[in-house]
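And then chain A:
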Amino acid sequence: MSESLLRVRGLTKHFPVRGGLRRAGLVRAVDGLDFAVRAGETLGLVGESGCGKTTTGRMLVRLLEPTGGSIEFAGRDITHAGRRELRPLRSDLQIIFQDPYASLNPRHTVGRIIAMPLEVNGITPPGGTNARVRELMELVGLNPEHYNRYPHEFSGGQRQRVGIARALAPGPRLVVADEPVSALDVSIQAQVVNLLRDLQRELGLAFVFIAHDLAVVRHFCQRVAVMYLGRIVEIGDRDDIYERPQHPYTRALLSAVPDVTRLGPAGRIRLSGDVPTPLDPPSGCRFRSRCPAARDRCAAEEPALVRRDGGNQAIACHFPESGPLGAMPANGTDAEVPA
Partner candidate 1 sequence: MSLSPVDGAALAEIESGGAAGAEAGVSRERRIVGRSPGQLAWLRLRRDRTALVSGAMLVLFVLVALAAPLIELAYGIGPRDQFQSKLDGFGMPLGYAGGVSGDHFFGLEPGLGRDIFIRLVHGLRTSLFIAFAAAVLTAVIGVVLGTLAGYLGGWLDAVVNWITDLTLALPFLVIALALTPTLTLRFYGQRDAVPPAFGIGVLIAIFAVFGWTSTARLVRGQVIALREREFVEAARASGAGLGHMLFRQLLPNTWAPILVSFSLAVPQFITSEAALSFIGVGLTEETPSFGRMIYQSLDYLQTDPAFVFFPGVTIFALVFAFNLFGDALRDALDPKSSR
Partner candidate 2 sequence: MRPRVAAAAGGAIALLVALGACTKNTGEGASVDTERQQTGVIATDPKDSMGPAPAVDGAQAGGTFTVIRETPISHLDPQRTYSFAGLMAAPLFARFLTTWKDDGKGNLVLVGDLAETPGSNVNDDCKVWEFKIKDGVKFEDGRPVTAKEIAYGIARSFDPDLSGGPTYLQEWLADTPQYDTRWDFKANRSALPPGLTTPDDRTLRFEFAKPRCDLPFAVSLPATAPLPPDKDTGVNLGNAPFSSGPYKVTRYQAGVEIVMERNEHWDPDTDPVRHQYPDRFVWSFGPTPDAAANRVIADNGADQSALSWNYVPASLVARVAGDAALRPRTVLSPTPSANQLVINNQRVTDLKVRQALNYAVDREGLVKVLGGQNIAAPMTTLMPSATIGYQAYDAYPAGPNGDPEKARELLGGQTPELVLGAADSSVEQQVATQLKGNLERAGFKITIRNIPDDAKLEEIKKKDNPWDLYLGSWAADWPSGASILPVLYDGRSIKAEGNSNQAYFNDPAINAEFDRILTLSPAEQGPEWAKLDERIMKEHAPVVPLYVDVAYLVHGSKAGGVFVSSVFGYPSFVNAHLKP
């Protein structure tokens, strides 16, 4: 659709596993993603660790090369574009990293760090680079006089702000935020999330917000996609997902959220078994091995991600559930959402 800023079709990333010289297997980290992000829209990408969301984020900014599928940004196919073709788009597409300690070059002043995307692309903003840096620092809530300081002189939260400022420096249209608050103290998390939300509104940025914390995602994102083992199992508007989840996995996830304002009746949905290995995912529906409602058809046929009656979101399930979350009898371990 021409209105989408970012359109992803069948995005796939397989990592070959080498046993010596032969290829012993294939890690299907991301296995056919479909989603779109419109200008100014925030899409959350959630799932447990290992589901492939970080890999997806890296592919969007072309730090990783997709094995299959396509990525379209502003109408142009950037799936396998070379460095030269990507050049004009670098300003429009930026990324914020997770680790505030590793994402800043310890030998550069923060001013230099923030200016890096400009320097790399040879952009001199009107008014000078320094003025822009100070402007950005103010925007993210840092003292602009500290542009000459080094990262080790800032706290974790402040460093993350620097990372945000860096991503904003070239004036992007879409920002991929890869777990931007996961490494921060809980008290700081809220500050930074609020900052991001203010920036998003002020600058009209589109976001792909990757996280595992459902509460944070709810606070920030307009739309949410739930990933499991390299696939999207449910995608839709935030309220639809949070209030009327249809996929058993989504329901399990939400039931596990320790939230003051309860989303559903007391009691967790426990999922049995461990997450299968992405080297050899289950046939048919990947979630069937842990799904409390799995039936024969689930093993035989892979469900497509489509809209069903009874909901606005798209889900990939043969037997979606409706209604508020209820306790389902099951044995086994909790579906812990690892922090």
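Quick note on the criterion: a contact is a pair of C-beta atoms (placed from the backbone, for glycine too) under 8 Å apart; a residue touches a chain by one contact, two chains touch by 3 or more; residues count from 1.
Selection rule, in plain terms: all candidates are chains of the complex that A comes from, given by their letters.
On a predicted model such as this, the values are computed, not experimentally measured, just so you know.
Candidates 1 or 2 all belong to this complex, yet only 1 touches chain A. The part of chain A that touches candidate 1 in the complex is made up of residues 58, 61-63, 83, 86-87, 90, 94-95, 97-99, 102-109, 113, 116-117, 119-121, 137-138, 141-146, 148-150, 152-156, 158, 163, 166, 170.
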